[in-house]
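One structure coming up, written as structure tokens, with questions to follow.
Every protein chain of the complex appears in place save one, which is left out.
Coming up: subunit A.
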Amino acid sequence: MKVELEADKCVASGQCVLAAMDVFDQDDDGIAILLADEPAVELLDDVKEAVAVCPAAAIRLVEQ
């Protein structure tokens, strides 16, 4: 699974960081940064949570 982030949709809520701290971070403007676009399997549930809570629908999880 691969994580895709549309940074220009991001509204800097930081919800993804709260859900999956090992996969997402925020820059100084709050815009989400992807730390790992192919996260380890044990992080997938956290990433799915991040996808679901992102208020901007800016994160996607795609099968490879």
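As a working rule, a residue touches a chain if its C-beta (ideal position, glycine included) is under 8 Å from a C-beta of that chain, and two chains touch if they have at least 3 such contacts; residues count from 1.
In the analysis below, contacts and distances are computed from a predicted model.
Colleague: Looking only at the UniProt record of the hidden chain, which name from "histidine kinase", "NADH-ubiquinone oxidoreductase chain 5", "Hydrogenase" or "Ferredoxin reductase" is the right one?
Modeller: For the chain not displayed, UniProt's protein name is "Ferredoxin reductase".
Colleague: Hey, which subunit A residues sit against the chain that's not shown?
Modeller: 9, 11-15, 17-18, 26, 28-30, 48, 52-57, 60
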